[in-house]
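Worksheet: the structure to be examined is printed underneath.
Shown here: the complex without one of its protein chains, the others still in place.
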């Protein structure tokens, strides 16, 4: 069914205000969008990795979730979710429940790319009927902006600060979306917050309503960690896509689909210059960092185009 | 034992708290008034608003209520004043100003 | 009618699991508990159970899976040993603090390192403060019987705590012995159905589990957990009483063996109790008043009851099959001493750390412990209190 923005936005809110995420936090947008992608009438259980989101959305006795929710630890959202799904299967089989439930795991890049990676990989391999959403804000924000394997090269984080002898993080960002695609699960996608949220919504909906495991990677800017004024979030997301730093694509049953081709691919500095974490890259003498970042994006983009048959 | 979040507070004795910190209802975070965090406030002009609803999904705090395809006044109990809605409005129907408290 | 059989301790636990037909089994192999998920996999393959059998990629995920499944309103079980239990460590706390009555079959094995696959209690003793109920078995019969009682104890509404059913790796897990099994129907009737009031799925209202707990709530939740562990004492005895009524075998917090007039006694846990009983029979035949207390329940710790049982004894050797590295004794010793502190007249108490990493203990070793206790009775309790037994040494040692 075609995306109808007004209809989708008129649904009852399933991730409510009153949570304690920072003003302008991208994670809140992922949660709202993810829950909106559920068909009305379908119930859900959310399994949350320890993260900014967790400590902000279920601070006893206040839950921001209208649906059942479980947080167990930092590194095991996927396995916990698998356990809930297993319980559902057996309860269904034994005729103990009639309702349809969907199982959504959600973690930040720390709980997904790094400490929770084994748990995620295992759950996806086992084929649980669940979706794992990663709200990727490219560092351990909950503990104070330490680098993760998702932090892009040259970003300044509190454990990879820029300094007279440092231009920020030394390594490139791990490509988790590709790694998840290599699990040969039925659905993998990456998206972010754009325009009327059509891209996000359609991917979240497809992920939830694909039988078997699915993974959605959502670039979710963090104003504090990326050092930008809160209201700049939409612009940053737009630039991530227009520069091809964060291409929109999905892998359906092993087939790669590019969802958006920029009319004119913008230089990567258009994305970087909006954020304080790359500020040092623009200092005289550090021009090479931007060149290197550009080269990396270009290489990745060409590979992606080839994979998507473009 | 208290069953509802509204009956639980920092004066509740241990016998009154739910075991393991469970909560048996959804959306109790609404009781938290995060609107107090705000320094700047969005101001909506219904006259200029074309009801395109581009602002609504961009609110991290679910503070732009939408009913039957039309948005209403901000939920100032929960709006933290991030200003994203002001930025995404294509029609200048949302202003973003310092809040006088 | 009981069924006369001969099976190993691992098979006994797997057999109990089959009879109970739990909702979710999260499986990951580790020696010596591996056979339990293997037996169970065969039950699944043969259609003898309709459990959701989840073959996870690690023990960390097996406990996580159990947490998710139990919170969803199901009976979730797993089995592990040693490093596997250690890998679950954080989740053990999550399970107990979230008040999820998960059942874990722990086949005790030395905790690395150096790596060693044989028996001691360092794995479960390391987890003793994780908020789990812990039952220990002397033999395959007790492993089976404890397993049948475990869920009812754990799921008691004012308890709601996870439970670890322990037995000694290889010594009982891989030893075929005679056992009395119960009929499937009788077991199912005894164990009953699990229908928690609140669950993540299948209830009118949603459930949220695992909050961030700020200081004004955290302590209250810990007090609740502590109360639950106290309540577990009653639940353990209630379930044992019903078990005895149903199946005829009697259980309590501990077993007293020839303690009535004992002058000296040993306190220990697990399979060594059987070896000690054989030794005690020999010594009693020679007219020596020796006895044994075999702890079945270590969490909750039956301190008052244990102190009462030891109150008439002159000297006690508390034998720990794990090193606590406290430099002053193992965990069973520390807790037994603490319990006996309230006695007006306390026995002389020594700690003997033994059997680490599968170091074998024969009846002769136990006899030497009793000899030492009589020596202490006669010398007024002089000498070291923290003793290791069974190691080679280039210096003179107590044993």
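First chain written, first letter: the chains are A, B and C, and each begins at residue 1.
Just so it is clear, contacts are C-beta pairs under 8 Å (C-beta built on N, C-alpha and C of every residue); 3 or more make two chains touch, one makes a residue touch a chain.
Just so we're on the same page, contacts and distances are computed from a predicted model.
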Protein name (UniProt record) of the chain left out of view, among "Arginine N-succinyltransferase", "2-oxoacid:acceptor oxidoreductase family protein", "Electron transfer flavoprotein alpha subunit apoprotein" or "Dihydroxyacetone kinase subunit L": "2-oxoacid:acceptor oxidoreductase family protein"
Contact set of the excluded chain (shown chains only): C
Touching residue (missing chain; options C:57, C:90, C:177 or C:263): C:177
Sole residue of C:45, C:214 or C:278 that reaches the chain not shown, by the stated touch rule: C:278
Of C:129, C:360 or C:397, the one touching the omitted chain in the full complex: C:360
Missing-partner contacts on chain C, residue numbers: 6, 31-32, 117-118, 138-139, 168, 170-172, 174-178, 271-275, 277-278, 360-363
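The working rule: only the chains that are shown with their structure count from here on.
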Contact graph of the chains (line, ring, star, complete, other): complete
Separation of mean Cα positions, chain B and chain A [Å, integer]: 23
CA centroid of chain B to CA centroid of chain C, Å: 50
Touching two or more other chains - residue numbers and ranges from chain A: 58-61, 63, 65-67
Where chain C touches two or more other chains at once, by residue number: 98, 206-211, 213, 217
For the chain C and chain A complex, residues of the former touching the latter: 23-24, 26, 50-52, 54-58, 60-61, 64-74, 76, 90-91, 94, 98, 200-202, 206-214, 217
Complex contact set, residues of chain C against chain B: 97-100, 160, 198, 205-211, 213, 216-217, 219-221, 223-224, 228
Complex contacts: residues of chain B adjacent to chain C: 10, 12-14, 17, 19-26
